[in-house]
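Every protein chain but one is kept in place in this view of the complex.
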Amino acid sequence: MSEQQGDIERDVMEYDYAIVGGGPAGLACAIRLKEKMPAAEICLLEKGSEIGAHILSGCVMEPGPLDELMPAWRDNPPAICVPAGRDEFRLYTRARSFRLPTPPQMHNAGNYIVALGELCKQLAEHAESLGVEVFPGFPGRHPLIEGEGADMRVVGVRCGDMGLEADGTPEGRPGPAFAAGVDIRAKTTLLAEGCRGSLSKQLIARFKLDRDATPQTYGLGFKELWQLPAGRTTPGLIQHSVGWPLDNATYGGSFLYHLDEDRVYIGFVVGLDYEDPRFSPFEAFQQFKHHPDMRALLEGGEIISSGARTISEGGLQALPRMEMPGALLIGDAAGTLNVPKIKGVHQAFRSGMLAAEHLAASGTPEGYDAAFRASAAGRELHKVRNIRPGFHGGLWLGMANAALETVLAGRTPWTLATHADWDSLETRASARAHGEQAAMAANWHQERSLPPRDRLASVYFANTAHEESQPVHLRVADTSICATRCAEEFGNPCTRFCPVGVYEMVTGEDGGLQLQINASNCVHCKACDIKDPYLIIDWVPPEGGSGPNYQTL
Amino acid sequence: MKILVGIKRVIDYNVRVQVNRDGSGVVKEGVKMSINPFDEIAVEEALRMKERGDANEVVVVSIGPEAAQQQLRTALAMGADRAVLYQSDEEVQPLAAARALLAVVEAEDPGLVLLGKQAIDDDSNQVGQMLAALWNRPQATFVSALEFSDGVAKATREVDAGLENIEVELPAVVTVDLRLNEPRFVKMPDIMKAKRKPLEIKPFAELGVEMPVQLETTLHEPPPKRQGGVKVDSVQALVEALKNKGVL
Partner (left out) sequence: MSSVLLIADHDGKSLNTGIARSVACARQLGTVHVAVFHAPDADAPCAAAARLDGVSRVLSVSNPVNGTPLAAVLAPQIARLAAEHEGGYDYVLAPSTTFGKDVLPRVAALMGVPQVSDLMEVIDARTFKRPIYAGNVITTVKVPEGIPVLATVRIASFQAVGDGEDAPIVAAQAEVELPDHTRYLGLVDTGGSDRPDLQSAPVVVAGGRGVGSEENFQVIFKLADKLGAAVGASRAAVDAGYVPNEMQVGQTGKIIAPDLYFAIGISGAIQHMTGIKDAGCIVAINKDGDAPIFEVADYGLVGDLFTLLPELEKALDGA
């Protein structure tokens, strides 16, 4: 936390509970807290311009926890809500695709394809009607921590300043419209920031919450909403795939969900433990869309919106301790997503509700971690804990292991370790030594005929906006590495793994290469914070309200 | 002096607006709504006048659906004193809006009415001028600077030829342009305070407006896509072509 900020006079607002993040975990927790303790003062902070603006998820949701949280949702479903129909699991090759048996985790009968952001808007309205104070446009920027050693505790959150101007220093300086961020003080703070939350990252380090966990791992997901010409869709059809264009060593695959009104959600998730530094996850997704089957579906349609977001894939063994004095990590801020199902929403709901019930019953965060692990959500994670790590040995070994784990319902006596994503890249020298290994089918030089034309065009469909004069929110600790060590070792992979082209190596005035950061393209996916091999990129929240404005995505 | 500020709930300016499939309107489902940006500038100007001592009360008014309360709350959080929503789920076109605002003006008796120069949804740019005509008072439109002294306002207007100064006797209607000011950020404690400020919701019918003839919109469509033209192979060819087209 910058010392400079300590000099600024700030308002202080006090609450019983402060929740950072307006996603499913945070909203479920807020609602349940208010139901259990109607007199409690609860505030919920959301960095997006409105609830849902930064929410990006597949999303095929298991409705059970939502039925418990807000049963009336079925009478007033979100704007996109299509009951799941047929499931298909496919293996793609360059020219064809083959139907494989649908894994049990991918049976979706009874589930719903939803626009999660729209659902969150409804949850937020419900929370507000109960008396929760919801503040969109206000990011939690720094944790407020008091005490040291065993007495260290979280006492709240400092909101981000508004109206800072870039001046060459990381924090910038107050501009004419400067408004200091408020200090929110709370008896308990709930971090519900979603995958790779910036406050959660700080707290996990400060309180060493991950000392008993294996490294958290992640995937990078892309998603587009398409309006297609009439007659091509089967509402409710849910399709997942593996294979082309990814090679066997790279975890990932596509999803395709058919909606109503001739619309589809199409997307792609790539494990960020990929090894080839030349790989571009965005290109892999675009290439997939040009497969003959996909092209036939999409040609002539138009993109309505698009975006990208990382997801937590580490599972149970990577789950940090979820409690600390004064605070709890809930939802994917901790990493509660069930990877084989690729579903995290029902887990986030469960995690949020359990946190509320725990706090209402015991009055302290202590004991939540054990309660979560013993709960249905925790048991679910236990059952599937070995599936994702099993893919470290490649696609076929991973599928075989997955089959074994599924049959045994996770009762194998071992727990496979996870490995940090930032450490997984092969150097270019090493990759060359393996022969021209590529993480995706080589010679992707087909003319790209389907939109978006490139990453910049895809930014357009995310409606992302950042006030131009604010300080850059992607803090690169040492840019001298970029043109020298990184260029040599890895060829600047940030210029490829960022979904929206924030990072570019450009020729500087002196003729040499230098890093250019196009911060205003950022869609807050956090891939750079995760995958950068030198751990020098730190993503911090920009001014409140900045970032994407996802609609019905 | 009391200032009356009119605001409108519109689709947020960051949103990429889409025509709905049958051409009957634009997609509003799931779409972010905000205060019309020009109206936000009008609110900001009113607040600055109050802070300078040129005014003592800022009243914000809107005509729209019930959800327009959110925008009025935002104006209250910025610092307005009181808000009124005249609720209508029907489209209220500019002349009807002007007649409605006249009724509000007659009830509130402000020294100044501030409006955004146009709403970014229908881009009509009419209400301020119409209200001034009906009220039989001066108008200063597209204002980028404003000064007050002794019952008179000196307004700098952004016109095609540059900047123009006019002087209007109060009470008057001023419509504001982009460069007048930069609206302040709303602060959290003020959001909380705004919840306790008066916000009345009344039915539009209560204003007793004689509804004028309305324009009928029969179709919405996206703009025609620009087609690529030709590649020329020399500067000479380019200059020729441009001269022929009449642009050079």
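Some notes on this structure:
To keep things simple, chains are lettered A and B as they appear, and every chain counts its residues starting from 1.
By definition in this document, a residue touches a chain if its C-beta (ideal position, glycine included) is under 8 Å from a C-beta of that chain, and two chains touch if they have at least 3 such contacts.
The model shown is predicted, which means the values in this text are computed figures rather than measured ones.
Contact with the chain not shown here comes from a single listed residue; of B:67, B:107, B:201 or B:239, that residue is B:239. Chain B meets the missing chain through residues 11, 16-17, 19, 26, 93-95, 98, 120-134, 136-142, 154, 156-169, 172, 212-223, 226-236, 238-239, 241-243, 245, 247-248.
Against the chain not shown here, chain A presents residues 453, 456-457, 459-460, 465, 468-469, 506, 509, 516, 518, 520.
Note that only the chains that are shown with their structure count from here on.
Separating the CA-averaged centres of chain A and chain B is a span of 38 Å. Within the complex formed with chain A, the chain B residues making contact are 12, 14-16, 18, 21, 29-32, 182, 184-189, 191-192.
Looking at the complex, you find that chain A touches chain B at residues 11, 13, 49-50, 52-53, 79-80, 115, 117-118, 121, 133, 135, 137-138, 159, 162-163, 176-177, 179, 182, 261, 304, 460-461, 463, 465, 549, 551-552.
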